[in-house]
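As you look at this complex, bear in mind that one protein chain is not there, while each of the others sits in place.
Then we have subunit A:
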Amino acid sequence: MSYIKPKFEHPRAPKNALGYTRKEYEGSLSTLCAGCGHDSISAAIVDACFELSIEPHRVAKLSGIGCSSKTPAYFLNNSHGFNSVHGRMPSVATGANLANRDLVYLGVSGDGDSASIGFGQFAHVIRRNLNMTYIVMNNGCYGLTKGQDSATADQGSVSKAGSVNNFEGIDMCAIAIELGATFVAQSFSGDKGQLIPLIKAALSHSGFSLINVVSPCVTFNNNPGSTKSYDYVREHNEALSSLDFVPVKEEITTEYDEIDVKMVEMHDGTFIKLNKLHQGFDPQDKLSIINALQVARQKDEILTGLLYLDTESVELNDLIGTVNKPLNSLTEKELCPGSEVLEKINAGLR
């Protein structure tokens, strides 16, 4: 059991634009192992939502099954949560979003949940560009069933018991880009500074946002030889850029014109400011990132930061031409064609 936040709150605790303190974004006490990467991600979600001044009850948080999928209980207590079945969170999120397109959808999942049993749903929710933020808490193993290799375990990675993984690992970000994801980022649970602005940017994106977060399992996969251990990730982490999330109203200074800085305007008018851009890489150029990911793979580097962003993204409800009003708010008046129409239909069937 571990604590992801202090229980005591100072009376002068900072408030966000809605007048809420960080506490209003917290969840219940985590029951994960002390030091589990997933807890750090939960904390980053709390910070991101607090800083973005999202109304907690306007968020729906969903998950599949796994240690990672338990985390929605540990953040945003004032949000409705849905812990679904193993690997099937994307479909539940899709249905929920179709029912009410006005809420913010935040899904969390594990590498087992998303890359094995739920790989199909993961692929298809991306294709449909569902407007949601999807965080994969990726530890290269099945934490909850005691550490078996997952499909994202890298080839050659050594498990705690000493066995070597023979199979090709799935690169969640590369596959997501291939499948048409419109926002793809990679991060590390130990890098709050990078993760928080990424979550904020993802939540502001209209369309499917994936953040694949390497999140070590301290109990089953943090041993030497594992490519998902804290030590390994710290050594091999190659940040493509550092990123600031710039809310709409903030003034944009000339400083942003520097060569190694790129400003990207988001759908809702916010900006992300990417600093220290990696040579030859542009997150709005798909080919450049596909190439960068391949090169990084050969060099055993883990590229982190915002990998890809399509600012022209059209999300599912707009793709299929659904009304702007949430479908769950429609009443008999809008839904039921009535008896007169039915009489005409009857007449046509005689």
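As a convention for this text, a contact is a pair of C-beta atoms (placed from the backbone, for glycine too) under 8 Å apart; a residue touches a chain by one contact, two chains touch by 3 or more; residues count from 1.
Rule of thumb we're sticking to: contacts and distances are computed from a predicted model.
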item	value
Choices "2-oxoacid:acceptor oxidoreductase subunit alpha", "ABC transporter ATP-binding protein", "Branched-chain amino acid transport system permease protein" or "Tricarballylate dehydrogenase" - which one is the UniProt name of the chain not shown	"2-oxoacid:acceptor oxidoreductase subunit alpha"
Residue touching the undisplayed chain, where the options are A:Lys23, A:His124, A:His236 or A:Arg297	A:His124
Positions on subunit A contacted by the hidden chain, ascending	55-58, 60, 62, 72-73, 77-85, 88, 90-100, 102-103, 120-121, 123-124, 128, 317, 320-324, 327-328, 330, 332, 334-339, 341-343, 345-346, 349-350
